[in-house]
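Can you read through this structure? Questions will come right after.
Missing here is one protein chain; the remaining ones are kept as they sit in the complex.
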Amino acid sequence: MNRPVENQAAFALSPETTARIDRIVERYPTKASALMPCIWAITDELNHVPPGGVDFLVAKLEVTKARVYEVLSFYTMYRTEPQAEHVLQVCHNISCHIMGARNVIAQMEKRLGIRMGETTPDGKFGLEGAECLGACGHGPVVQLGKHLYEYLDTAKVDDLLENLRKGTVPRADTDRELEA
Amino acid sequence: MAKLTIDGKELEFPDGTSLFDACREARGEALPHFCYHPDLSIAGVCRLCQVEVEGMPKLTIACNTTVRDGMVVHTRSEKVEKAGRQILEMHLINHPVDCPICDQAGECGLQDQYMEFGLYDAKVEMTDKCHKAKAEVIGPQVILDKERCVLCSRCVRFCNEITGTGELGIFNRGDRAEIGTPPGVELDNAYSMNTIDICPVGALTSRDFRFQKRVWMLKMTHAVCPGCATGCNVRVDHEAGRIYRLKPRYNPDVNGRWMCDRGRMTYKAVHDERRLIQPQSKGDGDVPWSEVTAELGTLMGKVGLIVGSPHQTLEEMFLLKKLAAKLGCTSVYGGLAGADTREGDDLLLDADRTPNRRGLALTGLNEIDAAALAAAIAGTEGTILVHGGNPAADSAVSEALAAHGQVVYLGQVANETAAVAEVLLPVATWAEKAGIFVNRQGRLQGFAQAIGRAGAVREDWRVLSELLAGAGDEAAPGSLKAVRELMGSELSPGIDLNKLPARGFVPGGEN
Partner (left out) sequence: MSGKDLRILSERFGRNDGHKLAVYEQEGGYKALRMVLGGMKPAEVREVVKDSGLRGRGGAGFPTGVKWGFVPADADDVYFMVNADESEPGTFKDRYLLDYDPHQTIEGTIISCFAVNAKLAFIYIRGEFGWLIDRVEKAVEEAYAAGFLGKNILGSGYDLDMIVHKGAGAYICGEETGLINSVEGLKGQPRIKPPFPAVSGFLDKPTIVNNVESVAAVPWIMNNGSAAYAAIGTEKSCGTKLWSVSGPVKKPGVFEVPLGIPFREFFNDYLGGMVDGEELKAVIVGGSSVPVLPAAEIMNCNLDYESLASAGTMLGSGGMILISDRSDMVELIQVLMHFYFDESCGQCTPCREGTGWLHKIVKRLRSGAGTPDDLELLEHVCNGMAGLTICPLADAAVMPMMSFLEKFRPEFEALIQETAPAAPTARWPRGEQE
């Protein structure tokens, strides 16, 4: 039934993530209900959940493998494959579309040399579409990691990609300067 | 109690009754449905069983509605029929037109509903349909076609709720959703083939039955599974003397709506190529019955030991005991103690892999263990008569029989016991005769003959009765009906054994 897949690389989590998972399991009312935050803990460290991670969750939370894969396949932010270094998710929903998302996407495709849904051969950039990201009055927007880059136009796209290529991550619009 | 009006009919139902069941009773047939199943939780996803309940703003699904006093329900109004057609069309909109190559044809929920109330012309282009994996082997017995699946989720619920094994899930969302097993998991629980029964379409089908026979060509006979002491009620599907599959038959007192995979495969033994078709006499090979009778007469003149089997029917056990008495043979046993015992489970499979061990108790036959039997054989004078089973599978017994010789064996296949027999008499398997088995509940269950007997194979009761007549019993019964009458008069089960009810009968129990 729930047998681990043969021949996979050994799965290991950092002590921080392991401790974080233990805290989650303690706080949530049932083990099964801790599934989503545990997947996030693994994803935050590894950017995806490998087969070993699934076996880990099956054992830790006493849920079936089918359940874990159902959840992994249902939610768009969960991944089972390693991801590119920078995954750019551009909103293509209605408000961003009206405000010029198509041009932003075209510019990204041009500069990266890939189409939407693809990853650059060097594994550095992935370009994906996203549905409404909750920034409709600030569009067009792209999500990179946790943050959003807003009010995009072709110039801003170029600026962002140049920075990322150089290895710097420019400050995002959602990364506001806050009082401590 | 709740009084409600369904399609103009006033009916009363106990509180808590599902409107789905109430409508079934009122209409004489169930509402259209896929995802509803009486033994599984309510999913409410197919949307087909929608009915109009006066006072409610929208149509409501009957499966998730409880009857209320004063409810007025319409199941055939224009609104309901229109919705039914629309929802059916939604089911078909991505469904591949596989009917010509799909095993489900003839017993398919989509075909049935379409013929019942669909009959529309499709508006969508074939080329635009969603494409998913087809013919994916997901387990030792089950093959999955993801395109045909209507995502009713019955199979998923079965594996979660009935077997508790949870191999199946529904992955992705929207029209990319698909049933399947996750990586590294097979649908291999002992009841996996029930998912094939409950799948309303040709998404989950049997690997064993795949492409074997069109279902409308099959004849169906009611029988009892011979695989273990549970005695699941089955339906034997056959054509022209060949069995193609077994399906469970509903009996709320025995097996509900399920049976195990192992039980389903018991039909294969009927068509084992090692079947004994002609009587055989050592030295002479195959001989017709007329010739073997003479030799038999000599052998049956002095019988020192008789061994039966818990695989045999109640009628056969009864006649065997009678024969022993008539022959003056006091060493008569019902079979090998502990034979065919494995591990059972919490669901249906019993540890006792014989269908009628309880019949031995009823007819007053005891079992004997292998070592004692081997010793008894050695000390026997005269013929040894073995009816059914395969006691020579035990090496000590086999050696003893071989050394003793003079073995008459009523058997089905060329097994170890057949190998040491002097005279072989080919008799019927459970599918080729009628009879009664007594299951682990002590329930008498009758089964009918499904297919004819090949070659010179005979019914066991007839062979035994002729031996009985040959031993001088003038009242040896001449028909199975007569055997049952005689059995009834001597065993007093409390019921006419020729009129056993479909649900079976427990002597002295609640029926």
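In order of appearance the chains are A and B, and numbering begins at 1 in each one.
Definition applied: a residue touches a chain if its C-beta (ideal position, glycine included) is under 8 Å from a C-beta of that chain, and two chains touch if they have at least 3 such contacts.
Everything quoted here is computed from the prediction, not taken from an experiment.
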| said: Touching the hidden chain in the complete assembly: which of A:87, A:116, A:130 or A:161 does that? | reply: A:130
| query | Hey, which of A:19, A:59 or A:77 is the one touching the hidden chain? | reply | A:77
| task | Just the residue numbers, please: which parts of subunit B touch the chain that's not shown? | result | 42-47, 50, 58-59, 61, 64, 82-83, 86-87, 89-91, 93-94, 119-125, 128, 130, 150-151, 170, 172-177
| query | Residues of subunit A in contact with the chain that isn't shown? | reply | 27-30, 32-37, 39-40, 61, 63, 67, 70-71, 74-78, 92-95, 97-99, 130-139, 143, 145-148, 172, 174-179
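The criterion applied here is as follows: only the chains that are shown with their structure count from here on.
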| In angstrom, rounded to a whole number, how far apart do the mean CA points of subunit A and subunit B lie? | 52
| Once bound in the complex, which stretches of subunit B touch subunit A? | 156, 165-173, 181-186, 188-189
| said: Taking the touch rule as given, give the residues of subunit A at its contact with subunit B in the complex, in rising order. | reply: 1-6, 51, 54, 64-70, 73-74
